[in-house]
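Okay, structure first, notes after.
As you look at this complex, bear in mind that one protein chain is not there, while each of the others sits in place.
Chains here go by letter, A and B, matching the order in which they are written, and residues are numbered from 1 within each.
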Amino acid sequence: MYLFAPYIVALPLAGFLLNGLFGKKFASEKISGAIGAGVIGIAFALAAAIFAEMLASPPESRSHVVSLFSWIAAGSLTVDWAYQIDQLSILMTLIVTGVGFLIHLYSIGYMHGDPAFWRFFAYLNLFIVMMLNLVMANNFVLMFLGWEGVGLCSYLLIGFWHDRKFDTGGYAPGTATTADAAKKAFIVNRIGDFGFLIAIFMIFQQFSSVRFDEVFLKASAVTVQGDKTMFWITLLLFLGATGKSAQIPLYIWLPDAMAGPTPVSALIHAATMVTAGVYMVARCALLYALSPATMSIVAIIGTATAFFAATMGLVQNDIKKVLAYSTVSQLGYMFMGLGVGAFTAGIFHVMTHAFFKALLFLGAGSVIHAMHDEQDITAMGGLKTTMPTTYKTFFVAALAISGIPPLAGFFSKDEILFRTFAEGSILLWLVGWVTAGMTAFYMFRLVILTFEGTPRWGHDKHPHESPVLMTLPLVILGVLSVIGGFTGVPQALGGSNALERWLEPVFAKATEHLTRIHETSVTMEYFLMILSVVAGVAGIFVARGVFSKPERIGRVPASAWYRLLWRKYYVDEVYDAAVVTPVVRGSEKLLWRGFDVNVIDGIVNGTAKLIDLGSQQIRKLQAGVVQVYAVTFVLGILIILGILILK
Amino acid sequence: MNLEPIVFIVTGLVALVSAILMVTRRNPVKSVLFLIVNFFCLAVIYLLLRAQFIAIIEILVYAGAIMVLFLFVIMLLNMGTEETRREGKQRRGLFAAFLGTAVFVEILVGLRLPTGEAESGISTSAGQMGTVESIGKTLYTGYIFPFEVTSLLLLAAMVGVIVLARRKIL
Partner (left out) sequence: MDQIPLSYYLILSAALFSIGVAGVLTRRNAIIVFMCIELMLNSVNLTLIAFSSFFGNPAGQVLVFFVMAVAAAEAAVGLAIIIAIFRNKQTVDIQDINILKW
């Protein structure tokens, strides 16, 4: 069955080609939508079939490599276009195709009436192709291809409505468009990709291979823990991850990526692309286990990002921006988990986060659609009566992300927090715990301001529930948000932690190298769990208390703290001044004017001028007067005779 | 007493002088006449070299036909004396003299004036060789092909001249 794995990629590719080449000719939303969503659905079915087969077979034989063709064969560098189907990659594939399929369905309804409907689905399918390449690749180079590919699709999709005005950091207010946001995403990602690329070079230099299995084998055999090279390799890989997964310092593109259509935000910037960094670190768990220093850095940055982003999400008024900062914050949690060695917990949170964050974004899209592209929550309110399904599913997702048991978010987040505490950093746990409280707060602020209370919108808006095509995915994701956590119920609560056991073979080698966990008592575990729930519930109630009073809504406190948060700690401005402007100026003055115009053009033009001058002189030989020619003859004869005589 | 050297020296000098005069005269008719003198001297020198046939041919063809042709053309075109030179005459003349001398010197150096067999003087068979009969025999046997080709050449020249010199070509 696993031999069909290439079809999982080939189907969306076919969808991309069909919609891309003929979409305009079809001129039918039905056909484009059917092709676009259909291929993903079939891909999901295939992935599920492979998963079932893997379940049925013993753990040792669950990992396969399906090689399609030899891609690069250059001396000692051989890279195959090959897929590794193992427990981790099939899990990611299921998430990508499953959630992807639901979002594709949703998009048929959301993008209804858009003139470039076919193009949207073509790009979405291309994105799925690239993402699948990323998660199923069996070597770094193919993974990097997918990495770059999803970055490209992100650019294409963020800037889908390329002329719309959109305020993004770094440009004068009112002048930026969605195209600028797309550019920002791509360029910031590029910085991370640079790190990734250097890391690949170093890996090849160190281990003479780029295949995961070969590299990990050699690494565990040869490298000592704490090796300098491994430190740099893992650090550079993590730099790539900070770019793609929006961690400090490269998170700035994600809030601006909200310029794209909401399904894009749901798919790419919540469920799949941004988790690529987490997947990559998890895949290279062995390398990270061999470099404890990097793991500490990962954990610290993850925690800091989680906290930082949550603070910014507290004050945003754009519904999608709140969710964007929430995504950054939750990604921070995932890295926190990875950084302390809880690889499975990180991947667990990827899965649950995909469910409820996608649901949140799709719900937001439903609201935006109903409110005719209004995105400011201070202008909403009272929508729960007009949009019941959206409200209910949104509420469920908010509960899930706040970590209320027995919803999915509780199990995954709690696992991460517990492991952080157990692996030795109480400080990190504390920060994570406070962040959980903030998460609940801003999430329910969002719920209350959007759906509850008295409506604050005018008579020009007629919100109504979205069509079935849009609400069905919401319901499905809602169900998943409720039951998704049961795959990873920890033993302390009587579960068997199926997920941990499923992924154990993948991370076994890595966990060997980690310093042993201090065994924490079960009581401690219960205590921490209760603390997590308390934080979540507290956040909800504080939000309810603050925002139930109508006069609080929309009131902007005058405090400097508020201003700091509102302006996102001025990070964009700092980057602009410190990095962007010098680079742009330097390029303009030095590289363009100085070098390109003067030196290179100078050389080219100078050569032409030289030849021109030379030929001006040489043409004088062609005087029309015969005697000049005769003189030339005689001179020539004299010279030749002279040479002959002298011989 | 051997007259040959004297004849040679005199004739040689006359040839040289007439050549120089030919080159320097302004009046083209005078130049032609000096050239004819030069050709006569050369014919005499050919006789000294026992090349009777060539000597007569020189006078008949060169002095008689070609130079007459030149005179005809000069008369036809009604050429007067050459106009006053433009500036730079001195330089051109000097330059020409220099180049001419250079050529002369170079040829002399290149000759590496021969010794040996040539010093023995005119070959004994020279006299026999230069007769009409001898030349004729050589020409019509060994060199018949170039002879025929030359006749074709003259035909071509004739046709060309007639066509070129018309008032209206074709």
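Here is the rule we go by: a residue touches a chain if its C-beta (ideal position, glycine included) is under 8 Å from a C-beta of that chain, and two chains touch if they have at least 3 such contacts.
A quick note: this is a predicted structure, and the numbers were derived from the prediction, not measured.
Chemist: May I ask which residue of A:426, A:626 or A:644 touches the chain that does not appear here?
Modeler: The single option touching the absent chain is A:626.
Chemist: Kindly note down the residues of subunit A that lie in touch with the hidden chain.
Modeler: Per the touch rule, subunit A residues meeting the hidden chain are 619-620, 622-627, 630-631, 634.
Chemist: List the subunit B residues touching the unshown chain?
Modeler: Residues of subunit B in touch with the missing chain: 2, 4-5, 8, 12, 15-16, 19-20, 22-23, 28, 31-32, 35, 38-39, 42, 45-46, 48-51, 53-54, 57-58, 61-62, 65-66, 69-70, 73-74, 76-77, 79, 82-83, 85, 92-93, 95-97, 99-101, 103-104, 107-108, 111, 113-114, 117-126, 129-130, 134-135, 138-139, 142-143, 146, 150, 153-154, 156-158, 160-161, 164-165, 167.
Note that in this section only the chains that are shown with their structure count from here on.
Chemist: If you average the CA atoms of subunit A and of subunit B, how many Å lie between those two points?
Modeler: Between these chains, centre-to-centre, one finds 98 Å.
Chemist: Tell me, which parts of subunit A touch subunit B in their complex?
Modeler: 631, 634-635, 637-638, 641-642, 644-645
Chemist: Can you name the residues of subunit B that touch subunit A in the complex?
Modeler: 99, 102-103, 106-107, 109-110
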